[in-house]
Each structure stands twice: as C-alpha cells, then as structure tokens.
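Of the protein chains in this complex, one is absent; all others appear in place.
After this line comes chain A, so read on.
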Amino acid sequence: MAEIHLESVTKRFGDVAAVQDIDLVVQDGEFVVLLGPTGAGKTTTLRLIAGLEKPTEGRVLIGGHDAAPRSPAERDVAFVFQQYSLYPHLSVYDNLAFPLRAPVRRQSREDIHKAVERVARMLRIDHKLENRATRLSGGEMQRVAIGRALVRQPSVYLMDEPLSSLDAKLRSELRLELQHIQRDLGATMLYVTHDQIEAMTMATRIGVLDHGRLVQIGTPREIYESPRNTYVATRLGMPAINLLPAGAFAGAAMPPGTTLIGARTEHIVVDRGQGGGPRARVEWIEHLGDQNHLHLVMGDHRLVTLVGADTNLSVGDELQVSLRRPLFFAADGERIAA
C-alpha cells in the first residue's frame, strides 16, 4: 500500500477545466471519499491518478514517486469503473484472473487459481466462476468488478461510483462489505461518489468537489457539522439543509454579517406553542415509515424537517418554529463561526 499526493493538479479539456488546482494527500491505509455532483471532476481526479489522463499542471505522486513517467500498468493501481467493468467475452473466472495474467505480473497458474478462489469466496461469487460475465445480475457483475481490483494487492484502489448502478438493498450490503474489506486489507482507497450516505458511512475523510475544485476535506463529522460554505452544507444531510434568509428569524441571536441561516432538521424545533417566534403552516407530510418529512411554509419560505412517525400533526396545522444552534453563512456563502 502507498500514499497518494496530488500537488496542485489541474486538468483542462480544451477550455474546460475538469480539475482545478487540487492538493490532496491520501494517507497509507486511508479511505478517502470524493463527493460531488456529476461534472465536479471526481472521475477525472481518479483517471489522473490511474494515468489514464495526464495532468495539464501539477504532479501526481504515488508512494512518494512522481507517477508521470509511468504508464497505467506500471502505476500498480486498481480501478473499479462505474460501468462496463467486466470483459464480456470472458468468464467470471477469467475476468478475475485477467490482472494476474498480465505481462507485468506473470504469476503461476496455481497462484492465480488460489487468488481467484479467495476473492470469489470473499465476495460470494464462487458459484458463478464458470458463468459468462454477461450472464450475471447487476450486483454480481459489480462484485466481480470489485473482485478484479481485490485479486491483486495494488498500492492503491480507485473506485468510481462502484455501487451507483445497484439497487438500494445491494448497495447497502456491498457498502458494508467494502468497508470490511478495506479495513481487513489496510488498503489505501480513493472512492468517488455522489451518494452522501456512502460518503458518510465509509470515509475516513471526505473531500467535497465543486466544479473541479476541492472545496473542503475533513472527517465526515467535520464536513457535516462545520461545512465551509453553503455548497458543502447542501451536499450532506437528508432532508437537505434549509437555507433561509437571516430576516426570517429576525429575533434570533446570530453573528454579525449573517445573511443566510442553514437549518438542518436537528436544528429545527417545532411545537404548537404560542410564543413570539416565527410561525409556519404544515403544507405536506411525507410518511417514510419510521419517520415523517414535514414540509412547512413560513411566510415566503419553505422548509423541510423530520418528525417522528407517531406525530399527530396534519396538513394546515399552525406551528411555532425555533432554531437550536443552526449554521450561519455570510453573503458570499462562507460559513461564519457562531
């Protein structure tokens, strides 16, 4: 295993900067998740590390060595692609054995067999080894794709939304499996996703990307509790953070310069009291089973919060809204410490 350094890496495609001036260190054995919407530069970052793209500026170091002169094969990285991951003309076994048969490795037949069997057992696809890769369900395909990365011990694992094409149940299963595997192998992993749950649950640290820039990097807790700006704040949290103008809570205490208040569901207290605070009307209730999404209209603003499943609220009810230690943002979107 090895650590990855990105030193002010920029990648431009024509006029478009896919990645802008990113500095990032992934420590040995760390599980870093890059989070961002489509087009934020997540995949390009992985491809730069894998050597599938050359940086326009900056350097990529793997294990302390400049990776520039090394081809993808020589960089000793494993890459799990979002799709098209399996070689369709090969069996599952041959797919898993493919990296081990590469000319740069040339392992013996027995070693390959042992490694393939081990990974297949670990991912519970050992009964499918003789199948054609195209004759698998989506979850099995993705397991094989992950298996193809795990079958060797590369210096770093790069994963590009490996779970995004799976249904929710499989996704949560594989999420757990990946965490266990990463911990057991002590693997250095850089994982790209737009799914905040994956980021929150798996990452040692999360890096939030926006238009090719690394906006903030930190532990999931830091990113969630102390987002640098409104962009990062809106990336995490279900339902999404409510951004309200400071004027909506005119009476509340807030640091000077506050123009926006970020209220996550845990910052919002609603009750039927008749105090002096702002009032809101229940517009809609979404029943999720274990809890309810409460859609409120407060003057010109809407907000969404969570209430327990056993709430006796109904549409049209008037409620009093108060905030408990919300986040404050300045006019430029940067957070102001309370």
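As a working rule, contacts are C-beta pairs under 8 Å (C-beta built on N, C-alpha and C of every residue); 3 or more make two chains touch, one makes a residue touch a chain; residues count from 1.
Criterion: contacts and distances are computed from a predicted model.
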Name the chain not shown, per its UniProt record: "Amino acid adenylation domain-containing protein", "MBOAT family protein", "Carbohydrate ABC transporter membrane protein 2 (CUT1 family)" or "Xanthine dehydrogenase family protein"?
"Carbohydrate ABC transporter membrane protein 2 (CUT1 family)"
Where the complex has a chain not shown, which of A:39, A:58, A:72 or A:333 is the residue touching it?
A:72
Among the options A:83, A:164 or A:201, which residue touches the chain absent from this view?
A:83
Sole touch to the unshown chain from A:54, A:105 or A:183: residue A:105
Tell me which residue among A:42, A:128 or A:148 touches the hidden chain in the full complex.
A:148
For chain A, which positions touch the chain that isn't shown here?
50-52, 71-73, 75, 77-79, 81, 83-85, 87-89, 98-99, 102-105, 148
